[in-house]
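Missing here is one protein chain; the remaining ones are kept as they sit in the complex.
So, subunit A:
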Amino acid sequence: MIRSVIVMNTEGKPRFAKFYDFQPIEKQQELIRSVYGVLCSRAENVSNFVEAESIFGSDSRLVYKHFATLYFVLVFNSSENELAMLDLIQGPTLSVFVETLDKCFKNVCELDLVFNYSKMHSILDEIISGGQVLETSSSEVMKAVEEISKLETASNSINFVSKTVSGWRG
């Protein structure tokens, strides 16, 4: 099970954070800070695993990937495979999260994430739900996300058809 997905920049500012077991907001901020404290002291080109039990409690592992100004962090328990989690962010055989973001924003950069907060959530909710990875194909994720944004614009622009809209995919 995945416990948390965090995206933050190299200065420690969170750009996106999702915790799958409820954490009070103060605790969330504290966890993000401690994760940053560990990540910022790590050299380039070292392994992507970080000892996380001191931060997140027993049976937790942490992998991260560093792209330009961003850290992508996944926290999970022993039911997940470490390399598969790296692939979930981005990997040679499979790349889910970053590839989807790339497709969505055409060469994703930090600013895209800053200004597309809701879309990030839509994307991640398609990949992971309740801590379980439910979709690993970026095209499937894209398909769902596009449908959702269509639905959003439709429900916003047409005032009276909301009922028809909800029956739209019937």
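The criterion applied here is as follows: contacts are C-beta pairs under 8 Å (C-beta built on N, C-alpha and C of every residue); 3 or more make two chains touch, one makes a residue touch a chain; residues count from 1.
The rule is simple: contacts and distances are computed from a predicted model.
In the listed set "Molecular chaperone MKKS isoform X1", "Vacuolar protein-sorting-associated protein 25", "AP-3 complex subunit delta" or "DNA-directed RNA polymerases I and III subunit RPAC2", the entry agreeing with the UniProt name of the missing subunit chain is "AP-3 complex subunit delta". Looking at subunit A, the residues touching the absent chain are 1, 13-17, 20, 22, 24-26, 28-29, 42-43, 45-51, 78-79, 81-84, 86-87, 91, 93-94, 114-115, 117-118, 121, 125, 129-136, 140, 144, 147-148, 151-156, 162-163, 165-170.
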